[in-house]
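Excluded from the complex is one protein chain; the other protein chains are retained at their positions.
Naming follows writing order (A, B and C), and every chain is counted from residue 1.
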Amino acid sequence: MEKKLRIGIIGAGRIGKLHANNLVNSVPEAEVAAISDVYLPGAQELAENLGVKKIYDDYTKILQDPEVDAVFICSSTDTHSIISKEAAQAGKHIFCEKPIDHDLDKIKEVLSEVEKAGVKYQVGFNRRFDRNFAKVKETVAEGKIGDVHIVKVTSRDPEAPPVSYVKVSGGIFADMTIHDFDMVRFLSGSEVTEVSAVGTCLVDPEIGKAGDVDTCIITLRFANGAIGVIDNSRQAVYGYDQRIEVFGSKGCVTADNETPNNTTLYTKESVSKEKPLYFFLERYNDAFIEEERAFVKACLNGTDTPVNAFDGLQPVLIALAAQKSCDLGGVPVKVGE
Amino acid sequence: MEKKLRIGIIGAGRIGKLHANNLVNSVPEAEVAAISDVYLPGAQELAENLGVKKIYDDYTKILQDPEVDAVFICSSTDTHSIISKEAAQAGKHIFCEKPIDHDLDKIKEVLSEVEKAGVKYQVGFNRRFDRNFAKVKETVAEGKIGDVHIVKVTSRDPEAPPVSYVKVSGGIFADMTIHDFDMVRFLSGSEVTEVSAVGTCLVDPEIGKAGDVDTCIITLRFANGAIGVIDNSRQAVYGYDQRIEVFGSKGCVTADNETPNNTTLYTKESVSKEKPLYFFLERYNDAFIEEERAFVKACLNGTDTPVNAFDGLQPVLIALAAQKSCDLGGVPVKVGE
Amino acid sequence: MEKKLRIGIIGAGRIGKLHANNLVNSVPEAEVAAISDVYLPGAQELAENLGVKKIYDDYTKILQDPEVDAVFICSSTDTHSIISKEAAQAGKHIFCEKPIDHDLDKIKEVLSEVEKAGVKYQVGFNRRFDRNFAKVKETVAEGKIGDVHIVKVTSRDPEAPPVSYVKVSGGIFADMTIHDFDMVRFLSGSEVTEVSAVGTCLVDPEIGKAGDVDTCIITLRFANGAIGVIDNSRQAVYGYDQRIEVFGSKGCVTADNETPNNTTLYTKESVSKEKPLYFFLERYNDAFIEEERAFVKACLNGTDTPVNAFDGLQPVLIALAAQKSCDLGGVPVKVGE
Partner (left out) sequence: MEKKLRIGIIGAGRIGKLHANNLVNSVPEAEVAAISDVYLPGAQELAENLGVKKIYDDYTKILQDPEVDAVFICSSTDTHSIISKEAAQAGKHIFCEKPIDHDLDKIKEVLSEVEKAGVKYQVGFNRRFDRNFAKVKETVAEGKIGDVHIVKVTSRDPEAPPVSYVKVSGGIFADMTIHDFDMVRFLSGSEVTEVSAVGTCLVDPEIGKAGDVDTCIITLRFANGAIGVIDNSRQAVYGYDQRIEVFGSKGCVTADNETPNNTTLYTKESVSKEKPLYFFLERYNDAFIEEERAFVKACLNGTDTPVNAFDGLQPVLIALAAQKSCDLGGVPVKVGE
């Protein structure tokens, strides 16, 4: 049997469980060697289900374990950057859920430590691994639509999160649009240089009272001269709406929503098809597995990860600019200012 | 046989010919009574083809003719407002090609004269009559998607016009986006209050040298709180790309491109479908006929026209704001400022 | 003005009105010169609406009129063959609604008279002129799917006719499937040599009592070796279902239903699109105009009509064989036996 990557899962919440289960069931080159959670029973239950032996309530035990090659940081957002740094110092390869941090300085410290340690670092922008979006990227990269002129992302959640969540989320741009900011970088193959954002509160007035918006449109300029637009809503009652379009000098390529099945029902009343898959767990199920495989492969083969720490930094910079633009009523703001 | 509306066509160029032919062949309640063009042979040829008796090189002859009930102003843009005023003073109903004028004061004079004369006035925003867009409007108006949150228009021409045309066009916002500005008012049922536009020159550098852009994204705010976005390109190599989407609290409704036929070809190489219809003459052929029918019906029945002079004014105001925003690099500009 | 084809309409019922209106409004090279109907007021009303001067209750007046170049035979089916023969003897070009007759000998007499007189003859198989089916034919004829292997036709009416009609219809194969028999000849470019038909009565038991079936599947063999299948129902509650598919050695080409518009509505309950156009008047509106244009052009230019008298004979032969096979419980029957 070939060499496996021995992985420690840090954080046994929803996303930690998802990664642990996928690694065990769908990534043969990976072995989940240890699980930690500050809430020990959570770690225990997950470990038992998956037959994992080492269980801790302190992630530093995982970092000290010489039989762990890599970690998945699935703990709360405010711990991502500090654990990233410590894991790098401990020589572990790192898969970190997004965002690395909301604070630019902390992200830059992570970049610095990762570079110093020479470990692999991958950020959890799983949508890049969606089969449809990956094909769009491939089509663009192969030049089939020529030079990129316009990048469009439609990204709407099926329902708004509770206001308690919104209050600590960092705002819609840092919490939700950040995935779309990564997507436009990925698709265009170019950096975002300037953004302008208009936002409003149409879904839930409580979100507005919490100082956030729930509906917004963000216009972007790219270093290569292209322009782009993202539209977001916290609530699309028909399901998770995730579509992209890249338009260029030689054509256009689009990716549509995924549905539970492709049947069509014709009746006296209507012709109906299935609604989009409900939310990210359904829609990006396969994409999560693909990103895990990509990370494991990069670690085992010593190749580059497909979404590195720099890719974790840039969307945060864009989100900050978008938030500033939105606060200013839509005035264009340079990214990195 | 019922009473017919006797129409004088002013201007026998491409759009004048289109209207004259449609009126004769597809609008039984209309009679083309006279045709004028400064280039007399043009008027003569068209009149002969259609069996029209009265032919002039001076449109004022049409305005003086008591056997003419209404005029179609299809002459060059710079003559629209003056002929509109004179026609109103002569008591004729007026169908005027867009735009009424680029100058706000001249448009307002037209509104004033039309109101004083009590004649019907319709502006040639034909896309409202497209069967797909009309259905979207109906769906929104019936409340099927609830409150409108986001309006999206994709509008791309199949090829850029000659630079000589661009130079006198008034710029992309006044020349091309103006149709989309009308469309978002139509779809949202609300006025645009503020716009921000980013534009660039990616299709033809000569357009940039002429001081215009050929690729742009315009973000809009509406009086009812909704937001919207339009993206334009002067060149979509795959054909005329005209799609809309209205997203709301209870759902979303979209309209797609029209194609020459709905066949699909499956081969070893690909699964292919027809490209969108080439340009506006093909795509909006039926819509032109519907707008003509609507005008004739309003004149004969004494009802309101579906696109009146005020509807001709508003998109010009929006276009001016968009141009200003674009010139300022995307800063939001209030409409009517 | 160019020479026009002067046409006499024989029969002012539904289909006669349709042709007369289309010829007047949409075929500039045609002139409706006379209209006859055994029920004179019907002819009068239609003539008045269209501004036609000559009105008769006896079609032979039209045949004797030297100012009539061609006739449209839109009278009841049992008169098609006799009027066809007399019109040919009178030297008129003939457009005859389908079927020419249910009696093979009578059809053959028509063929013989038409050939003797050297007049143009076209049978009303309008579906060949549908833009989708015409494109499928073109695709097949250009060899894009290679050799034809399988031809499939789905053809279902939106609702069953009254039993009184069924009783005099000649049976489903002669009345309804006959269009599909023409379609498979058209698409395959080959003659049908053998058919087997299974039929049953599932829609309306009264149809069964009248000795007919309302649901059937017909398998076909073609002279070129291909095979095919047609499925029919007298009642598709979601509308007129008319789809085709031709499968071959190098690919497959399909044509889908037409809808009133291409909008899609996404709600909490479903994703819905428009139902197919209701029935043949809606679906084949443009196809009727195209077939009329083709006939007028053939007469004026002295070229072949696209659907000649032989094309009128063959589907009747196939229908007879299908009826026999169905009566025998599905035993294969050779066409022309």
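The working rule: a residue touches a chain if its C-beta (ideal position, glycine included) is under 8 Å from a C-beta of that chain, and two chains touch if they have at least 3 such contacts.
Values in this document were obtained by computation on a predicted structure and should not be read as measured data.
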By the document's definition of touch, the residue of B:S26, B:T60 or B:T267 touching the omitted chain is B:T267
Among listed residues C:H93, C:K152 or C:H179, the absent chain is touched only by C:K152
Touch assignment to the omitted chain, from A:N132, A:S155, A:S196 or A:T219, lands on A:N132
Contacting the left-out chain: of B:R6, B:K275 or B:K324, that is B:K275
Listed in rising order, the chain A residues that touch the chain left out are 1, 25-26, 28, 48-49, 51, 131-132, 134-136, 139, 144-145, 250-258, 260-268, 274
Where chain B meets the left-out chain, the residues are 236-238, 241, 266-268, 270-276
Where chain C meets the left-out chain, the residues are 147, 149-150, 152, 156, 194, 196, 198, 200, 202-203, 215-217, 219, 221, 225-229, 231, 233, 235-238, 241, 247, 249-252, 329-332
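Here is the rule we go by: only the chains that are shown with their structure count from here on.
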Between the Cα centroids of chain A and chain C the separation in whole angstrom comes to 58
When centres are defined as mean Cα positions, the distance from chain B to chain C in whole Å is 40
Note: chain B sits from chain A at a C-alpha centroid distance in Å of 43
Shared-interface residues of chain C (touching two or more other chains) are 266-268
